[in-house]
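Excluded from the complex is one protein chain; the other protein chains are retained at their positions.
And now, chain A:
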Amino acid sequence: MIATAWRVVGVGFSLLVVLAAALLYGVDPQQTSSAGAMIGEDFWFAYEFRTDGLTVLMLAVVGVVSTCVQVYSIGYVRERIASYTAIVTLFTAAMVTVVISDNLFLLLIGWEVMGACSYLLIGHYWERRDARAGAMKAFLMTRLADIPFLFGIFVLGVGYHTFRISDLGSGPMEPHTLTAGTLLLLVGVVGKSAQVPLQTWLPDAMPGPSPVSALIHAATMVAAGVFLIARLYDLFVEAHTTLTVLAVVACVTMLFAASCAMAAVEVKRVLAWSTVSQLAIMFAGLSLGTHDGRHAALFHLMTHAAFKGLLFLCAGVLLHQVGSAAFVVLRRYTRRGALRKRMPVTFVTMTIGLAALAGVPGFAGFFSKDSVVEAAWETARDGSTVGWIVLVSVCVTASMTAFYCVRLWLWIFFRTPALAGAVGAFEDDDPMADLEEPDARKLHEGSWLMLAPMILLTVGAAGLGYTDGVHLNWAIALITTVLAILGALPAYSLWHRGADPRPALLEHEYGVDPAYQRLFVVPVRWLAKLVVGGDRDVIGAYVRAAGRTGVLASAGFRKLQTGNVQTYLTAAVVGVVALAILAGVIGS
């Protein structure tokens, strides 16, 4: 009952967001402010909201994706439904707050609530150790990045004497202060959007329910970082150092994440790394510092929301029906050709999603990625080093993206001729190798509640590319297509031979996690042990000593309690008489 009520609330709220976006579409930018208070002598705090093109775009993305996720969850989530739906709704509401706020602190509130919600949702299956660890990791890493973020807000707000976003950028500002403020904000963005060096939390957030992954990866949380830079773009454009740092971070991240995705052996992990990589492409577009770059980044954000949300929902169907999204488990079905035939809708939608991600001409990802490349080319042509770096990185990443998309698609959906029905390259990590063959006939397509959102998002993944007005630069389109084919061919040839060489370096994701373990986790554990020891042996010792002193002091008085009523009465009478005599002596 309460679960149903929450589901209605969740879907209703998401639809309300879509409705708001539809109503605000085409309306002139507005700023409203209400119920404020003066803090100190300089700063005016209020609930300030703004609606402009960026807001409407984000509201539409958030609304559509969260509607899909909410409907999908009705078919997907089986336990703790009420709390799950409530938190997803809160998550959406927090993202909406971030999107519409015109005040840095209001934005920070939404930003932090999202962090808390992602922690709760990643840990939805809290019986599982990896879910608990992933939730904790996500929370700690984003929190760590949020501290510089808060100080960035202070620096910018105090520098401009206002915390109102639409007023930022007006008035004189020391370039160094601006650089410092935007760099601090950038740290928060890097943490939230899982860029290098704070990237490891996103792949480890995969034990969470798949619809939550779709929500986090497509519309909320990680997209908030991109949104923030787009919102404060005027400031970031002024701060050249910050943009250069952003470009370097984005380029390193996109290559790093794409190469990790090439070696991952679990569908959701591949998708997680690809999210990191695609976000880096958006940041690369933003780091160009041009209007075209910002436009391309937001375009890519929108198409990415559609196809990445779709891919996670597809992965959710696989997880739901097969019980695992690991390549090796899926291969056990695929070698009989069962997966594709039993789940035609999932197969088709996932194919379209992967095509959009890989940048197959005609699909959404192709157009948006091309617009980033085009913006980078425009900048590079003017002799900008950043432009060249971005251009080369995005092109290489496009190739790698095609590789891991084709690899994922072929290995999980198609029988390998060379292997004649064997599991193939993933046999080594098969924990159930000795078990008997899984019964493919039990495999079903997901329920229509799950398929309908997927189909809706498929339409987006296929068609969103045309919404921006097709203005294709044919040379660039040709180059990126060739690059995608260059990436896809090795994947096909490896699959055809039944081989999947995974370099140890990539498989261990460059050893970043063990390094962080040694550098940060172990020292922090030591510190924690030290603190526990200090609490128990130093502070606790004082507390215990105080208690024992009381016990010892009371030992003498305890003897007075004999249990004989008459003794007590005698003492009372003697006391009264003594007091009376005393009163008489004093009184006379």
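What we mean here is this: contacts are C-beta pairs under 8 Å (C-beta built on N, C-alpha and C of every residue); 3 or more make two chains touch, one makes a residue touch a chain; residues count from 1.
The working rule: contacts and distances are computed from a predicted model.
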Chain not displayed: protein name in its UniProt record ("Protein-arginine kinase", "Deoxyribose-phosphate aldolase", "ABC transporter ATP-binding protein" or "NADH-quinone oxidoreductase subunit K"): "NADH-quinone oxidoreductase subunit K"
Contact partner of the left-out chain, one of A:Gly40, A:Gly563 or A:Gly584: A:Gly563
Footprint left on chain A by the chain that the document does not show: 558-559, 561-566, 569-570, 573
